[in-house]
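Below you will find the structure I want to go over with you.
Incomplete set of chains, arranged as in the complex.
Labels A and B are assigned to the chains in the order they are written; within every chain, residues are numbered from 1.
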Amino acid sequence: MKTTCEVCSGAIEVPNDAIKGEIVSCPDCGTEYEVIEVKEGGVSLKPAEEVGEDWGE
Amino acid sequence: MVKVGIVGASGYVGGEVLRLLLSHGQVEVVSATSRQYAGEYVFKTHPNLKGVTNLQFSADDPLKVASKADVVFLTVPHGLSCKITPKLVETGVRILDMSADFRLKDPHAYEKWYGFTHPAPDLLGKFVYGLPELHRSELKGAKYVAVPGCMSTAAIVSLAPLAKAGLVEKDVIVDAKIGSSGAGGKPSLSTHFSERFGVVRVYKPVAHRHTAEIEQELNYVSGKSVQVGMTAHAVNMVRGILTTSHVMTSSKPEVAMIWKAYRGMYKDEPFVRFIMDKKGLYKYPDPKIAIGSNFADVGFEVDPYVNRIVVFGAIDNLIKGAAGNGVQSMNLMFGFDEKEGLNFPALHPV
């Protein structure tokens, strides 16, 4: 299933057998989404919270 | 098969053009000239080509090459090309000039940025700027192409969508980091390993010549006159360029608008990649993952603190920054598949 990234309007390919809670990410900008609902032919996502990375100094 | 000649094939750029053309399915290299190494196998100066070709450098002068070829790559130093090219033009051969001599439209710009009076100003209008991302239609069937400078390519490709969308309002600062191969094959104290290794060397803090091209092309896409302040550093790598461009905006930059500008201009571009990620090692463009490919990697970040958009462009300076743009333009010239001879991934790790 195809859906559009909210941040960069890139195309996100969601596997047809995606399940609730699965994480998908936009190939262009890396924003991660959580699958919150799967209905026939469509899926709704919500942004997954970001975990900050410590890069040292 | 289209016959191709390379005038001045012993340098790094000439060698890279040769390497790409040897794996190009639609062309045949009929002459690769070098006064200094005439008669020697090309792999004597391009050892990476050993086992790939037994071609020898020819002693043909440019006109001789033009007589044998349908198209000529001119990989000679700046200032020399503008003496050879007018004669080549008379033969009717198609030309891809790798030097800076025909990149600028305005003859006065050569006085200002290169300090010489252009000997063939009337020819300037005949050359198409060899950057397919901005000039694809003009390149189709073109006879004469001026292939862009390496740092200009990284800066222009990464900044053009913002300029086109009117998001470049004031001066743009381009802070470039470039590898040693950009300085060519001639040894000097500045390329002496013990002095060159590990430097962050400011070799051109202001008035870098590529500024003229970057302004010309950003003005072309934006219709406004953009001024660029560039600073170039040589860093500790052989291939590769990263341009970090600081675009000051009058109001808080909107991420959605910026993406719209990039997506609008580069949606189907075969060699532009968006390198943007929230995790992992490569969250922004980095020459490390572009080297060996013809990709121009683009990325950005917004700084709401000082109203600034930071734009990144990473390329392999010898491929997309020179030979790759040349071959890509040649493909458009002859109606080949634009990716022909260029369709290979980068190396990783390298």
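The definition used in the following text is that contacts are C-beta pairs under 8 Å (C-beta built on N, C-alpha and C of every residue); 3 or more make two chains touch, one makes a residue touch a chain.
Just so it is clear, the model here is predicted, and its values are computed rather than measured.
Counting every protein chain in the structure file, not just the single copies shown, gives the formula A x1, B x2.
The rule is short, and it goes like this: only the chains that are shown with their structure count from here on.
The mean-CA centres of chain A and chain B are about 36 angstrom from one another, to the nearest whole unit.
The touching residues of chain B, when paired with chain A in their complex, are 255-256, 259-260, 263, 274, 276-280, 283. Those residues of chain A whose C-beta lies close enough to touch chain B in the complex are 7-10, 25, 28-32, 50-51, 53.
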